[in-house]
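All protein chains of the complex are present and in place, except for one that has been dropped.
What follows is chain A.
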């Protein structure tokens, strides 16, 4: 990215004077004009941030303590929204599903992309083909991926069961079974998103100095030992970053359960964000929705803070 910054026009440097000309007019007036201009440039962005980031963040907390329906005046209710939401049987299901989903996505979503990147890094042919193909699902709109897999999971004519039959394995209910629905959604999410992860791991693997492997091999380290003692320590930082990012992303899962299962069967795939959506748009209970949002916000905010801290310290080290 620094490529273009490295070519300032030669004449620009030639005319660079020893001193800048003294500012015309009064210094105070000049500085005020500078400020007005600076804020002129900032204004559009600032208004958008104020309206759509800062204000909603404050408002979420405020409404969490109010009885609120659009159109009528809000009423303070203390912690009633929180207690009501906490006693909703769907609340436990939603959090349990979301945490299970995140954990499964982390296991599958870490292991498969990492192994894939490890293997791809060793292959010396058709590199461009692999990169394009693995990233293809990422460019398919998430709604389309979800509808596509819903069709694959169809118990009758679905491809998923057809594949099992072909392999002489017992068929499954996939997204229609209470015990298999969640893992079915994890498979969709992993398929749809792993392209980016693979590419980032691949880049990290390529930055490992070859001498380390050479030295390890001379010391008699086997393939697995080289992975354990060279590859993983060298990519630890990237692994940690991607895991945090994945936790933050998967805990906000909505499209797959909404499109594929509608939260069912038997609430097996209701997620926290899905429940927030239901409170707002089905029950018209914006206080409850905001109480749930605040809970999600606090939990994910902690992960985001950790992520930002680590990236910043990572940049300082580099």
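Observations, loosely collected:
Just so it is clear, contacts are C-beta pairs under 8 Å (C-beta built on N, C-alpha and C of every residue); 3 or more make two chains touch, one makes a residue touch a chain; residues count from 1.
Please note the rule applied: contacts and distances are computed from a predicted model.
The UniProt record for the undisplayed chain lists the protein name "Carbohydrate ABC transporter permease", from the options "AAA family ATPase", "Carbohydrate ABC transporter permease", "Putative repeat protein (TIGR03943 family)" or "Response regulator transcription factor". Only one residue from A:86, A:111 or A:132 touches the chain missing from this view: A:132. Of A:99, A:118, A:183 or A:243, it is A:118 that touches the chain left out of the display. Checked against the full complex, the one of A:185, A:270 or A:296 touching the unshown chain is A:296.
The chain not displayed touches chain A at residues 1-5, 8-9, 11-13, 15-17, 20-21, 34-35, 37-39, 41-42, 44-46, 48-49, 51-57, 59-60, 63, 70, 118-123, 125-126, 129-137, 139-144, 147-148, 151-152, 156-157, 159, 162, 165, 191, 196, 199-200, 202-208, 210-211, 213-214, 217, 223, 226-227, 230-231, 235-238, 241-242, 248, 251-252, 254-255, 258-259, 273, 276-277, 280-281, 286, 289-290, 293, 296-297, 300-301, 304-305, 308, 311, 314-315, 317-318.
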